[in-house]
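Of the protein chains in this complex, one is absent; all others appear in place.
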Amino acid sequence: MTESPDWPLWEVFVRARRGVAHTHAGSLHAPDAAMALHNARDLYTRRSEGVSIWVVPTATIAASSPDEKDSLFDPAADKAYRHPTFFQLPEGVEHL
Amino acid sequence: MGNDVEAVRPPGGERLLADVDAAERELTQARPDAPATDAAHFEALLAKDAKIEPRDWMPDGYRATLLRQISQHAHSEIMGMQPETNWITRAPSLRRKSILIAKVQDEAGHGLYLYSVAETLGVERKDLLDALHAGKQRYLSFINYPTLTWADAGALAWLTDGAAVVNQVPLCRASYGPYARAMVRVCREESFHHRQGFDALYALSRGTDAQRTMLRDAVHRWWYPALAMFGPPHDLSTHSDQSMAWRIKRFSNDELRQRFVDNCVPQAEVLGVDLPDPDLRWNPDRGHYDFTPPDFDELRRVVNGDGPCNRQRVAHRRRVHEDGAWVRDAASAYAAKHSRVVEEVAA
Partner (left out) sequence: MNLFDQVLALGDDALVAAQRMSEWCARAPQLEEDVALSNIALDLLGQARELLSYAGSVEGAGRDEDALAYLRDSNEFRNAQLVELPNGDFATTVAKMLCFAVYQNLLYQALVDGPDAVLARIAAKAVKETKYHVDHAVLWTLRLGDGTVESHQRMQAGLDDVWPFTHELFEPVVPGVSLRAPWLAVVEPVLRSATLRRPLDGWAPTGGRQGIHTEAFSYLVMELQVVHRAYPGGRW
């Protein structure tokens, strides 16, 4: 069906003009950083100027492990939003 | 640009938006809990109506149900672009053309949010699209009907976005955090679309006799497909009880369908259009409108692939994706050749 690999996923962080810190705005697929930034400005900020945007490849984000009392991170800590098992896609049903 | 007159508001719209605002306040005020690590923890979060987040332990069935529901919702947004795109190039005023392009673009955006939400559950968008193209995953049934006239574009927005809002407002309180948050955004935009659809029909209703005829014909063809969007009645619905226990679904199909009908009747009156149901009438004992349910056998046939437009819609989507492969490949090839973290844009 689809032979070409999908563009990588990027997480988008936005800091409003008078904001203090970047907040997570969502994600998008893009082939590289320039297109990710360009599309993110359109998709997530409706092109407002003066808004700072960061895009980060999702695969490079490491998230803290569930038990946050541990000060040592397990080097095998899962990447953000990724789960190791592949889920069988459920077939459609008669209604949502 | 002429003064853009504010769209006529359908009666009842404000109450739904107020529900969305309330759900959003709850989301922002929620205290983050320590992530769930087992079933007991998961059940405890559900019991106090707290949000489940991607890092939490969750039962396989919960994950699978969410994935099915969210991916079908995403597919519906993408596939739903087609019946409306059909009227963009022929939109009869520049303002209506703008509104319709913006609406279709919002739907693409909703699809993107929802695919992102599905990705938090451990699949990739590529695989979801493959399943859609292969007919293994579904999308809302109304999309399989044709938009035959300009009035259909308005009727589609008034009725099916209206139905979608009724369905989705409760989902702003769904137990899965990323889904609830996405629903807040989606609901707000969809209620705007609903209002614009109503406004487009309102203009027709105040126009020429020929326009009023076009309006009535379109509403008559879209009424039952919109009613069918709520799915089969509760007793025939296979997943509803479990979905409600997991707080993925908050009201039954029947309750939502009734709510929708009750909303539409006064709106139809404002449009001066009769709804195609001779048994539609106010029931003072129930405090609701009695109405003829949609044909659920037809719904089953349409969901299973034999609606008027299923083959066309899926073929279009598949062809667009295949035709785009060389473009996507080019971008990937360029990225591989030029892999630097920051690019200068030559201009």
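Every chain is named by a letter (A and B) in the order it is written, and numbering of its residues begins at 1.
Here is the rule we go by: contacts are C-beta pairs under 8 Å (C-beta built on N, C-alpha and C of every residue); 3 or more make two chains touch, one makes a residue touch a chain.
In this text the structure is predicted, and so the values were computed from the model without any measurement.
**Student:** Among B:His41, B:Arg63 or B:Lys97, single out the residue that touches the unshown chain.
**Tutor:** Only one listed residue reaches the unshown chain, and that is B:Lys97.
**Student:** In the full complex, which of B:Pro35, B:Gly111 or B:Gly177 touches the chain missing from this view?
**Tutor:** B:Gly111
**Student:** Contacts of chain A with the missing chain: which residues?
**Tutor:** 7, 28-31, 34-35, 38-39, 42-43, 47, 49
**Student:** Given the full complex, what residues of chain B touch the hidden partner chain?
**Tutor:** 1-2, 78, 81-82, 85, 88-98, 101-102, 104-105, 108-109, 111-112, 115, 150, 200, 203-204, 206-208, 210-211, 214, 316, 320, 323-331, 333-334, 337-338, 345-347
Note that only the chains that are shown with their structure count from here on.
**Student:** In their shared complex, at which residues does chain B touch chain A?
**Tutor:** 34-35, 37, 54-55, 63-65, 67-69, 71-73, 76, 109, 112-113, 116, 119-131, 133-134, 136-138, 140, 167, 230-232, 237-239, 253, 299-300, 303, 321-322, 325, 328-329, 331-332, 334-335, 338-339, 341-343, 345
**Student:** Sort out for me which residues of chain A touch chain B in the complex.
**Tutor:** 1-7, 9, 26-29, 31-35, 38, 43, 63, 66-68, 80-83, 85-96
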